[in-house]
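Of the protein chains in this complex, all but one are displayed in their positions.
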Amino acid sequence: MAIEIPKSLAELPTTEPRFVGRGMRRVEDAALLTGRVQFIDDLVLPRMLHAAILRSPLAHGRITNVDTSRAEALDGVVAVVTGEDARRWSYPAQSSPDGWGVHCIAGDKVHFVGEPVAAVAASNRRVAEDALELIEVEYDALEPVADPFEAMKSDSPRVLDAQESNVMMDRTFTWGDVDGAFSQAPHVFREKFRWNRLGANPTETFGCISQWDPMALDLTIHGSIQSPGMFGLGRSASFGLPSNKVNIISQPHGGSFGGKGGTRGCDISCLLSRKAAGRPVKWIEDRGEYLLSGGSQAWDRHYDVSLAVDANGIVTGLKVILVDDLGATGEGYGAISAAKPLAAFTGPYTIPVAQYDLKLVATNKLPCGPYRGMGPPPHFFVLEQMMDIAARTLGEDPAEFRRKNFIPADQFPYTIPSGNEYDSGNYDEVLNQVLALADYEALRADQVRARAEGRLVGIGVASAIEPGVFDWNAYAIVGMPGTGVPEGATVSIDVLGMATVRVGFSLEGQGQYTLVSQLVADYFGYEPEAVRVVQLDTQSAPPSFGPGGSRLGVAITGAVLGACVRIREKMSRVVAVLMQTEPENIELMDGKFLLKGAPGAEMTVAEVAGTMLARSDLLPPDIDPRPEATHVWTAPGRTPADEEGRAKSYLTAAHAVHIVQVEIDRDTGMVEIQRYCLADDCGTRLNPDTVEGQTEGSVVQGIGAALLEEYVYDADAQPLCTSFMDYLLPTVFDAPKIEMVAVVTPSPFTPLGAKGCGEGAMHTTPAAVMCAINDALAPLGTAAREVPASPNRIWKLLDDARGGAHSSSA
Amino acid sequence: MKSAPFEYAAPTTLGDALEILGQNDPDDVKLMAGGQSLMPLLNMRLARPELVLDLGRIPDLDSIRETPSGVAIGAMTTKRTVEESELIRSQHPLFWESTVAIGHPPIRNRGTVGGSMAQADPASEYPAAAIALDAELVAVSAAGERVIAAEDFFVTYLTTSLEPGEILTEVRIPRCAPGTGWSFHEVARRHGDFAIVGAVATLRIEAGVVVDPRLVIFGAADRAIRIREAEAEVAGQPAEEEVFARAAARIAQAVEDPLSDVHASEEYRRHLAQVLGGRAFRGAAERATHEGPGV
Partner (left out) sequence: MTASPPSLKIRMKVNGDSYESEIDPRMNLADYLREELALTATHVGCEHGVCGICNVLVDGRTVRSCLMLAAQADGREIRTVEGLAEGGKLHPIQEAFIEEHGLQCGFCTGGFMMAICEMLERNPSPSEEEIKDVVGGQICRCTGYNSILRAVNSAVSKMSASRP
């Protein structure tokens, strides 16, 4: 039976929504603020042990001997595991490109600094770390390869013995007559860019408590886990267990941003639990481990980009050559991150043809993992700078140059050359709104005055698309099976009319439980506080992916409203029977079931639920007497990818334009952000406070990416950023006041017309900041093409522009 | 990140502390002041003493007292106490300014004056201020007391001239001569971080020329260093932009072995030293001419 999920706020059974579409006090907050929420490290299980992991100090080497005897003898140590145990009891990681996965503990070879080589479970973490120091590991050092261009050479050290080269994938996607467009274009611009490794760094690192049951041969894992369902399937694959023998309980967790990681550490804690005869083993990844060897690093990229532009300033072609250093094994879904740009390859522009020459390369560095945006942010960083290079060369204003290349509002749904379909948009309006907000003309006038004073002031205008609500279909091109991504919810109303919603994901920060309360409250006329949201473990929950890929707001809305619709239909049939009429004469409005045309003939939701549950004798036998339903929502209309990777992959396309003003200190190279304005359109805003929070948070993460955050490796693949003294996260001093204006172009395809918006400004901010920096540098004839644009890098550009005769050599 | 095992002692008098030091091989003991530098090293197992000797229960070491020539600050006085001291703020503004540039309030609540001095981090503000102000550091051992001039105290990267068995007990800061102008500048990646490079300058202007200039650069080399070449360039000269620029130009060469790390290259550090040295001289000159006596 097809059910009709409301496509707009107007279609909710309310005179006017009291909650959806508005901000409110979050239902999650009081518990979070008083410390009553149980994060993974707050959980203690009986007879629990604590794990610590010994890690390779070498980037590349053979393990010639491992002696754990002294560690095993230490008081308080209960179990020790090595690569031998991993080979005996587990399988190589499935999250790598085919053939590139390795076991969670290195066996005969280490591939990156920080790779686990042994682990201990002991009475507490202090003793466990003491025990690590008693484990003797002997290595034969091998020459490491740190540079992907070196790694591509045939004589390079080979990262993985099982592979014939270090190239995981080498593929060119061509969409349309790209050669023709470039050969005919009067203007072709080409530039190289470098995006350095950076990553999520949620304030809470990964943690888990794993429990192997030696009788039932199953695993129960509590953890700080973004996508419990997927994590469970991964553990099944790791241990060759049937999928119904792994139960994941995801704890509320301290952010994730894609980069929680933890799969190796979790597998190791499972091995330890098995070795400890089934005692639960807790592993809390410390910050040092996270930075060195966690889900912490993403996007180590070398770009070579070309743009073809016609005589009227219209972009006619885009070519991107990407060498993506995925680290040793690519086990953090790095291949997906490289492929995701297909979902929005040409950005908000009408560029008709494009090409993506993609090389995924292995080096002796940490395997890259996901980070907010999952691939597009660096892609837009390069595309937007190319747009600026073109605009500047042609003497056009960057905002107007973009405007004339925007997809017009009347052309949606719009299919881009790489195959995805953008659902809706009004890019012109978004641009207009931000230009007005920023008073763009005044900014430019101020810039003229500042330049006359010799100040380096720059204004950047950048625009990007945030693909939302992903499907796995496009990732068939990197070997992922093409399944959908469902999200389910069970709504039930009890005998007193109180509602409970059961979902499969835990708190991560995006206010999803509040959203769920708002939806049910408006659907059935409750106050949100009367709705209880409960998280189920994977063995009980409906299918759930959880947050990620800017999907959950839309997906959980679909799931919850779908369940509400199903309950409404059941209840309508009950009311019809009780009122001796047909169901089509019954209407739900503002929490009451009404008989059309008979004022006064009504029943409250609570009355109906009470009747169903307590007086099922009054109901005909074919009516299910439970005021409860489960609905699983999956994005509609997804298509399989063709041989060029074209597919309807991401259901929604949110859009934003940012305007940033910066000033560069000529003497120090420090960049100050003086003004930050943005307009964004993510369709119907289900909870504007949540959207604003995601936007502000992602802008600051984007500033971190543009100016501060970098994982540095030396030429021998030794990591140099191993603490928060080296890896710099933005603080309040790095966060400008963010001026925001919203445009709403609902999606025609989604529940309530909402679009995915969680990854947010990460798509646009690094591009906008860099465009502003380059606008500041333009009069000096130099440009910054590498992030982060640290003071040292900027100063070097300034110094070289002065002829390299920097005053310090006088 | 859990510390390796150690024994712990927290004596309540300096005498007891010295006795414990005497009973142990100095290589086995780490003195704990505020712990803001030591605790991370312990947590990361980069420091692995057999014994941590905590000076935090010795009340005599936590004090600020005015002396005829200036102020004497007990080594275990927290930076927060210094920050909140009206005496320091009004009479020793350079030292006060250096204090509030350090870290953040929770770090200053525990971090001590003596701890920072003894830590001798090349990027730390305190050693530079101490050198610029001609401070003296008092070290006590079983053999008695030793007074060390600031410039002799900081030897190299994380190394002072304290001998094994010595405990730093006091930092004595002389009052500046009336009319002294001072200035403090630093560049850090983020507000509150250790400086990439910083500069501290003091000088007086008498009869239109610069008198007794001091310039100390920190963060550029293995320790805070006085740039005498730059001082010589401004001494006896009018307090003019040209003079300061000439002086600044001498700084880069004076930084012999600049540090290089993930945040800044050698050449960038040299350059910053020059820029900030110039700014520090200019700032000191402005304060000297505009602020009258008794700074």
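Going by the order they are written in, the chains are A and B; count residues from 1 in each one.
In this section, a residue touches a chain if its C-beta (ideal position, glycine included) is under 8 Å from a C-beta of that chain, and two chains touch if they have at least 3 such contacts.
Treat the numbers as computed from the prediction; the structure is a model and nothing was measured.
Q: Please identify which residue in A:A59, A:I738 or A:C757 touches the non-displayed chain.
A: Of the candidates A:A59, A:I738 or A:C757, A:I738 is in touch with the missing chain.
Q: Which is it among A:E587, A:E602 or A:E696 that touches the chain not included here?
A: A:E696
Q: Check the options A:G101, A:P148 or A:G509 and report the residue that touches the missing chain.
A: For the chain that is not drawn, the touching residue is A:G509.
Q: Would you write out the residues of subunit A that touch the absent chain, in ascending order?
A: 23, 25-26, 28-30, 32-39, 41-42, 44, 74-75, 124, 126, 200-205, 252-255, 257, 286-288, 507-511, 689, 692-693, 696-701, 723-725, 729, 731-733, 735, 737-738
Q: For subunit B, which residues reach the chain that was dropped from this view?
A: The missing chain touches subunit B at positions 1-8, 10, 32, 35-36, 39-40, 42-44, 52, 54, 56, 80, 103-107, 109-110, 191-192.
FYI, only the chains that are shown with their structure count from here on.
Q: Spell out the part of subunit B that touches subunit A in their complex, as residue ranges.
A: For this pair, the touching residues of subunit B are 1-5, 40, 44-45, 187, 189-194, 196, 249, 252, 261-265, 267-268, 270-275.
Q: Spell out the residues on subunit A that touch subunit B in their complex, using ranges where they run on.
A: My answer: residues 125-126, 129-130, 133, 286-288, 667-670, 708, 710, 712, 720-721, 723, 725-726, 728, 730-731, 733-734, 790-792, 795-796, 799, 806-810.
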